[in-house]
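Let's look at subunit A:
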Amino acid sequence: MNLLHLHEQPAVYLVVAAFLLAVGIYGLIRRRTLIGMLIAGEIIFSAASLNIMAVNRFMAPDPTVGQIFVLFIMALAAAEVSIALSIIIAVYRNYRSIESAGLSELKG
Partner candidate 1 sequence: MSLSTAIRDVAGGFKSLLVGMRITLGQAIKPSITVQYPHQTLKMPARFRGHVKLVLDPETGKSRCTACGLCVKACPSDCIELDGIKREGEKKKSVTEYELDFTKCSLCGSCVDVCPSDAIEYSKDYNVVSLNREDFSHMDLVKRLEAEAEIWRKHHPPQAAAVATTPVTAPAALATGAKTPSPGQKAP
Partner candidate 2 sequence: MNAFPFSDYIVVGIFGLAVGTTLAGALIATLSTRIIRGVCGLMISCVGLAGLYYFLNSPFLALMEILIYVGAVCVTIVFGVMLSEPDEPPEIGKRHHAILWGGGAMLVCAAVFATAAHLGVRGNWPVSPVRVNDGSVKAIGTSLLTTYSMAFELISLVLLVAIVGALVVARFGRTKE
Partner candidate 3 sequence: MNPSLEQLTEQFTGLVGANGPAGTPIVAGLAEAGPGSATAATPVGAAVAAPAAATGALAPAAPPPLSPVQTVNHALKGYDFDATVAPDQVAAAAGILDASGFSLDTVTGVDWIAQDQMEVVYDYFHPTAPLRAVVRTRIPRANPELPTILHVFPGANWHERETHDFFGIRFLGHPNLKPFLLPEDADFHPLRKDYQP
């Protein structure tokens, strides 16, 4: 593997994406506030996008498909954030807390 052509190696992108995924999962587990979990979720989204883009760039026959799919993910992420935040704010208004542990009473 030539170090000077690192940016043309699909494996590099895949490893970075894997790292992002792992970090995102860690955050999702360890974060105890909803917003923190939301951020971790965004990282996981990023990992997926990067993975798709890498595959799209190096292996796919039609490089537009991956881009369109990533666009789709971005739109989803934006939608998700707006919805999630409005829920968080509503929850906060009602419970004065956005700790995920405190929300168990929602189930009842």
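Assume a contact is a pair of C-beta atoms (placed from the backbone, for glycine too) under 8 Å apart; a residue touches a chain by one contact, two chains touch by 3 or more; residues count from 1.
As a selection rule, all candidates are chains of the complex that A comes from, given by their letters.
Since the structure is predicted, the reported quantities are computational estimates derived from the model, not experimental observations.
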item	value
Options 1, 2 or 3 - which one, within this complex, touches subunit A	2
Partner candidate 2, residues of subunit A touching it in the complex	3-4, 6-7, 10-27, 29-33, 35-36, 38-40, 42-43, 46, 49-50, 53-65, 67-72, 74-83, 85-94, 96-99, 101
